[in-house]
Every structure is written in C-alpha cells, then in structure tokens.
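As you look at this complex, bear in mind that one protein chain is not there, while each of the others sits in place.
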Amino acid sequence: MIKVGIIGVTGYTGMELVRILLGHSGIQLTYASSRSWAGQGIGDAIPHLGDVSDLVLSSFDAADASGKAEFFFVCLPHGESMETVGLLRQAGSKVVDLSADFRLTDPAGYKQWYGTHTRTDLLREAVYGMPELYRQQILAADLVANPGCYPTSVILGLAPLLAKGIVDPGTIVIDSKSGVSGAGREPGPGFHFPETFGNFSAYNIAGQHRHTGEMEQELTKLAGTDVRITFSPHLLPVSRGILSTIYVRPALDLNDNKLLALYAEFYRGEPFVRLSGPDGVLPSLKDVRGTNLCCIGPRLDKRTETIVIVSCIDNLVKGASGQAVQNMNLMMGLPETTGIEQTALHP
Amino acid sequence: MIKVGIIGVTGYTGMELVRILLGHSGIQLTYASSRSWAGQGIGDAIPHLGDVSDLVLSSFDAADASGKAEFFFVCLPHGESMETVGLLRQAGSKVVDLSADFRLTDPAGYKQWYGTHTRTDLLREAVYGMPELYRQQILAADLVANPGCYPTSVILGLAPLLAKGIVDPGTIVIDSKSGVSGAGREPGPGFHFPETFGNFSAYNIAGQHRHTGEMEQELTKLAGTDVRITFSPHLLPVSRGILSTIYVRPALDLNDNKLLALYAEFYRGEPFVRLSGPDGVLPSLKDVRGTNLCCIGPRLDKRTETIVIVSCIDNLVKGASGQAVQNMNLMMGLPETTGIEQTALHP
Amino acid sequence: MIKVGIIGVTGYTGMELVRILLGHSGIQLTYASSRSWAGQGIGDAIPHLGDVSDLVLSSFDAADASGKAEFFFVCLPHGESMETVGLLRQAGSKVVDLSADFRLTDPAGYKQWYGTHTRTDLLREAVYGMPELYRQQILAADLVANPGCYPTSVILGLAPLLAKGIVDPGTIVIDSKSGVSGAGREPGPGFHFPETFGNFSAYNIAGQHRHTGEMEQELTKLAGTDVRITFSPHLLPVSRGILSTIYVRPALDLNDNKLLALYAEFYRGEPFVRLSGPDGVLPSLKDVRGTNLCCIGPRLDKRTETIVIVSCIDNLVKGASGQAVQNMNLMMGLPETTGIEQTALHP
Partner (left out) sequence: MIKVGIIGVTGYTGMELVRILLGHSGIQLTYASSRSWAGQGIGDAIPHLGDVSDLVLSSFDAADASGKAEFFFVCLPHGESMETVGLLRQAGSKVVDLSADFRLTDPAGYKQWYGTHTRTDLLREAVYGMPELYRQQILAADLVANPGCYPTSVILGLAPLLAKGIVDPGTIVIDSKSGVSGAGREPGPGFHFPETFGNFSAYNIAGQHRHTGEMEQELTKLAGTDVRITFSPHLLPVSRGILSTIYVRPALDLNDNKLLALYAEFYRGEPFVRLSGPDGVLPSLKDVRGTNLCCIGPRLDKRTETIVIVSCIDNLVKGASGQAVQNMNLMMGLPETTGIEQTALHP
C-alpha cells in the first residue's frame, strides 16, 4: 500500500481527491493538510464525508508530511504551491501539483499570466501531466504538473489535428463552458446561488484568461509551429463539467469519416478518451459526470470548410483530481486506471 | 382598443404573448384558438393563468376569427402556419407570423431548410420583423415574419459590423446557447428533466440547424456580399434565454472604443438594444430575463485580431413574443415600446 | 405623482422594489440610498438595470431623504431598521418597513427572537401589513410592518381555518420550502452555487427559526386562543418562491368542497389570493413567479382526518416587495393593485 498525502485538502480538488482515493485499491490516504482546519477531523472540514475516515488534518510541515506519506498531491493556489512543492521534492517525495505553477515551461510565460516564479529550478524536472501526450515522461517523473481544466478539454480535442499538421493553426476559436465548481470553494458575489441559477455568462474573453498561455504552449508543441487561440470561457449554471466547442480550418481535403479515423488512430488504446463519430450522439456533460473520461466528437461543416470539435470532461475528474490520480498511478507503477474507472453518474 | 387574436395559444410563444398582452394598455385580447383545447377556458389550457381571463378558446375558423379581432399573432408550427396566415390575410387582417414560414424570401431557400412553400404569393408582402433593421417597412406592413430566436441574437450582434463593411464575411463563427423553452412545450426524451438538468450539450452543429438559412439571408443583405456562417447551437439547462458568442475578423484596424462607438452609432435611439463596452460587465441572461432587450458586448481580442461579440436575449421575448408585440405596435400605430417595457426579473 | 424613496436599495428586496416601481404608474422613484454604493448610479449597483434609470444613490440622511420623497420603503437588516424608521417618521414621512423590527407587537417577543428593541414608542402605531387581514388599519396607517416571507405564505394559508375556529390549534405542523433569494444578496458558504445546486436541505428546524414568533402572534390573534406551531424551513435550489405545506386537524366534520367554500368566502374579492379546489391543480411556484399572488390549495385527507394546505408565493413579491407596494398603494390612496398586476413569468 502506497502512503499518499494531500496538501490543501479542503478545496474542491482536494475533496475530489479524497472521494477518488477512498475507493482506490492501491493506496492509503495517510496524510492531509489544511491551514484552516488543522487539528480537526477530515469529516469536520468536509461534512458530506461523515465518519468515513478518521484522518485528522495537519498544519503543513514538510518533515512531518514526508514522514507520513511518500507521494503527495498539492492542491494549493498558484503562487503558493511552488514553494511547498519544492520542500516536498527536497524531502524526496514524488509530487503531482494541481496548481498552475509548473505547467508553463518558460518563466517568462509564467510571469505574463501569473507572476514571478520563485522555483524555476524545478521547472526542468516538471512533466506536463497529460498521459495521452506524455505517458513515457510521466512514468519516469518525480514532479508532474497536472493540466488545467479548460486546457485538458481543449488540448485533447485538438491534439490529433495539430499533431498531423492538417489544420491551419492560425484560425483556432475555442468556446468553452464550465460548471461553477471550476471557480473553487470560496464564496463570492459571482457564484452566489441566486445570481448564477438560471443565468449564463461569458467572462475573461478576448485573451484575458490565464489558461490561454498553457493551451498555446501545448498546442504549439503539438503543431510544431506557433499557435494562437481565441479563447472564450463561459460560466455554466451547473456544478460540474466542461464542454468546449472548438473551431478550426482544415488544411487538406477531409470528410467526417476520415476525421473520425484520424482521431481513432491517434487515441488507439487510450483508456480515458471516448470518440463519437458522425453516426453517434455528440458528447455532453452527462456522459462524463464523475468519470475520468474525455469524450470527443469531431465533425466537418462542409458548407464552410470548418472542423467543429465538441470535447467534454468532468472538470474535477479528468480536469483535475482524476487526471492527478492517473498521473500518480503511472508514477508509482500502478495500473493506470486504478480507482478512476467509474461509470458516469447519470441522471 | 385594438382587438387582437392569437392562433395557437397553448405553445410557449402563445403563452408568452398572453402574459405580455394582458399587461398591454393599447389592446384587448378578444380571440385565441387552440386545436386541442377548443371550447375550454384559457386558464384550463394554461393553468398558471388561473382565472385572470375568461376567454374561451376557439377552434380556428378564419371568418369567426376575423369577426372577433382585427390583428393576429400566428403561433403555429412552420409548414402549418402559411395557410392560416393566408386565410387571415384574405379576410383583411394584419398578421405577425411567429413561425419560419415567411422569413425566407426565396422559396428555394425555404425548400432547402423546411419544405415546399405553398403560399409563395404572400412572400413579397411579408416584411422581416426586426425593427432595428426594417422599421420603416414594418410600419407599412400587413404581414410581418417574426424573426427566429437564434437569428435575433446573432443578427443584432453582427449588424453594425456587416453594415459598415469592416469585417471579413468569410470567417464568421457563431456559438449559441439556448434555454430549453426554445424547443417548445412538447415533451420528449431530450427535454425530460432528469436528462437535461445539470447537463449541457451541442446539437445540429456543422451546418444542420434550420436557422442557418435565415441568418445567412439577413447577414448577406447587411454585408452586401455573400455571407456564410459556422453555427453551433447548444442546449443550456435553463428555461429561458439565449447567449450567442460570435467570432469575426476585422478588415481594418480597430480597438475596443472604436468598436463600441460603431455599435453605439448604429443603435442610437433603439429602445431595446443595450450595449456594454470595455469598462462594463459583459451581458448575461439575467440582464434580459422577461424583457424585450438585446444586450450586446463587443470586444476586440488584440492577440488574435478577432472581434468577439456576446449577444443576449430572452428567447421568448425579444426572440419571439416580445418582438412580435413590438412589430404589432409599429403596424398598428401604437408607441413601439407599449407593453414590453418590463425590467428584468432577477434574481 | 407620489415621490417615493428606498432605503437600502441594493439588497434583493430593494432591487425587487425598483423592478416593480419602475413599472408603477402612480409614483416616481426619486430617492434611493445605499451605504456601499452612495454616489454611484443605481445601474452601477444593480447592473442588470443598465441605464434604465439615472438615479444616483445617496448616503442616508433623514433630512435629505425627506426633502426628496414623501413615502419610504426601508430595506435594512432587522435591528438597524428601527432607528432609520424612527427618523423618517419624525420627519413626517410614511413608511413601509420590510425588516422584522415592527412586526412583533410585544417587545418581549422581539427580545426573544431578535434582540433589544430601541424604538418601542413606535410599536403602537405600526400596523402588520397583510391587507387580507388588516386592510382598514393599513388605509389609515403611517407605519406598516411588512410581513415576513414565510409568515405570508403560512398565515394566508391558515387564516380562514383559524378565524372560523374549526381546527385544533394545538396540532399545526408547517413544512416550508424557500428559494435561496430569501437568504439575501450576501454570499456565504451555504449559498455558494456548487453547494446549493442539486441540493436540498432543512435548517433551523425544531423551533429555531425567527419567523416562528411572528407566525404564532398572528395565528393566535386569528384563533383567539394561544397557537403554537412546529415550523420547519427548507432551502430549495431555486432563486425565487416559497411553498408551504401545512397540516392541521379539523375540529368538526368537513369535506373538500366545504373546505374550499370556507376559503372562498373568507377571501372573496381579494385581488391577490387564488384558490384551487379538489378539481383543480395544486398550486406550485410557477404559478406565482414574479407575481403578487398567494395561491392556496386546501385538501382534506379523509384517511387521517387531517387538512393539508399548500400555499405558494413569490418570496420577493407577495413575500416582500410586492406586498410592500400593495401596502403603499393603500396608505397613499392609490388603487390597491397598481403596479403589481403582472402575470406569472412561466416558463
């Protein structure tokens, strides 16, 4: 049994890790920290857990933590996470960091979107934790930067097209819609129930959203040429789920079946990517709720010669904690799908 | 007092007309028909009305109807509507038709998207009922084709740019999200509450949606050149509201303030268009719920030289029955805003 | 035109007053105050209003306020409200107070549920603002205490039975369910969207909720004998609406038709009470959304000799701002229904 710890357990990604790890047969959750809830039971901080675990939350201390677990998930806000990750790495622990701190390989990019990076020494060892693209590197990694939620839906939705070089990288429009849990557990006027219920809104459009840098980095790597995206996030009045609708122009002659074949080949054998072709139903949030799946439906609009891709994930699972566990499984030599094989909770 | 009738009152657009007309100071609702509810009280067919009106629903008969009212809203399915409109016009009544039957000026276009048109003789007299574009024609019209819900949000969102010729008409991407009332009052598996609640889905993407033809017709007229759009409708798990996010490339040098000024000039004095500029909050569904407003927020993404426009309406008001009343007001010489001046119901 | 002011306009009851008053033909909104937004436009504080009014919000000052308006709605938290009301009354203005400060006639009762009352001198002149019970007093009142939201649904649901003395006052169980706007506009963990969406919970059960005292006071007056209630409030995952299900034992032989007749007689001519009898559909939230109605469906369970009453209101309209306007209309000699005659916004 691998002993596992969570740093910052009382946010939504921490809570979701607890949900997944309590059903994971290969590990034991032996440590969890929280600034505000240190000294109290995990069920006090996360009431819906009830008495399912008697773990007492700690105030984070690297030595203490490293004594109690060998693998860590760090669920702190960006900016705070990097120092904690550094301490855990110094103590020899393997880490998946769920913040943005190690996603951007270039400190200048980090500065542009987030602020000054103070642990650039660790940037080289950090691997971008998207197993469909970087499985070999993750298997050997000690530090994995878990991808952002929007980027997971978008990069997986576009990877086959960019990797094969069959689209025009200068024309990518990404229209994403996310459930409110993506904004975190902290209440605020924009997420107050009566304000959000029955509402729908766009925010941070026209190049304002921080995930833009992360997406462009990865899409550029895939395309082998500079990629710029027009990215519009929207707030969907549901708790969970991201659906991204992606628009791109093909650089060669295509049809729906060729398009599907191309995706099928690229994702052959992938346990968590599910494709829907022209004869199937387009993916929607209900297909992924509570699962680690990314469901992708690519279609060609022949009238306008545009490829439209619908890509869905549960933002808290494949978009955060589930993908983090997938990364841990790889890093620790466990079967990749352990603990994250649930079927969607629908209805 | 103008005597007004509604043909097909028990669908959502009919119900919404009743809501608006009961508060309208210039008219009297003297007639309403329904195939299934003929002979029963309007409050039996539409229970939430209670005993607010003692109108008894009729089985439609053109002579009977024309005897009881002088102006009609026709709320029948496309294909059925055209014959009824024809009978009412023969009887000399003015009509706003809320179906798609008279929106496409070219019968070939109608055939492509809907089927064979059997009253092409009326197509010439029908005016497309978007007062912001065709107010003068509506003032003189006897038959107005009320615009579709998606088209209303999209055409108003794009009109200033296309009319001024400052965008590249070959690159328009439209990502629209609609509340479920847009699908009508008829139950079906795709609108069954447990299937839709907490879900979000795309449908009829890649050139499949019938409103595509209507939008391209009007956008082409505005641009003075052939316009093709990539249109993706989505089903939003709320009852009311459409938010369209529109992407287009500028053909000249712009900035956010120039963009806003251009919209402000185009819509100067319009009672139902509200703009939000770079210093304001982007419009969202809560701004328009229960109102006849179209709220538009245009923004320039300088990183990618793309204009992103967010355009919001209540699909049942400005997207259907409210705009229909606005058209009636114009056609009957009433002040344009009578009966449709409500403030948004929020929260 | 009567000049009207709102003290504390930026909470949900203030916002709802603005919505109603902007469509009210007999008054003009000439003053509105807000501690946090003083000096800014009303559309800045309440963004969905847009530019519909150019009123600038004031920092409250009694002299200033009284110079600008002759009638006031006070929308402050309980405890704060009483002093402000006192100042406005001293300045000679008529007031509807939407807080709990003047609802309890006995200062000891106020102390038990809220705290010390510092303006007991005004308690005698305050009239409990439920027109169906106290219309004559309200017509003559200078200060009206607007009823609480839960109490409105419950007292109207029970009044005919208690007034006629045909129920056992010792056995009343009240199970109420309220939309989240009842908790106000201030964000908090319990009203954070992801916590509330898809959830349903009871709170303050077993005699903890402050509205208990207000309900017992009024029910006791109606019954002419001491009434105690078991009251359970619940948080419903919707924005608006209260539905109370009330259980009481009849003290004499009844049937469904007698029961309905009794309610019909009690509420004869009431513009805002709508009854549904055994042949009708039970009232639900959709019947009252955006309206000043209280919809009541009383039924007899013959198996257990229990009367079950379903009573519905929009908590922000009949449960707060709509009833406040109804009271103002009475106090100022306007037709009672002016400005609050809207049909329900459904769907």
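Order of writing sets the labels: A, B and C. Residues in every chain begin at 1.
Basically, a residue touches a chain if its C-beta (ideal position, glycine included) is under 8 Å from a C-beta of that chain, and two chains touch if they have at least 3 such contacts.
Given the structure is predicted, the values throughout are model-derived calculations rather than measurements.
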Touching residues (missing chain, whole complex) on chain C: 171, 173, 175, 177, 194-195, 197-203, 205-207, 212, 228-230, 232, 234, 236-241, 243, 245, 247, 282, 284-286, 289, 297, 299-304, 306, 308, 310, 347
Touch residues of chain B, complete complex, unshown partner: 12, 179-181, 185-189, 191-194, 196-198, 237-240
Residues belonging to chain A that touch the chain removed from view: 12, 15, 18-19, 22-23, 47-52, 181, 197-198, 239-240, 274, 281, 286-287, 289-290, 293, 295, 316, 341-347
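Quick note on the criterion: only the chains that are shown with their structure count from here on.
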CA centroid of chain A to CA centroid of chain C, Å: 46
Distance from chain B to chain A - Cα centre to Cα centre, in angstrom: 39
In chain C, residues with contacts to at least two other chains: 12, 181, 197-198, 239
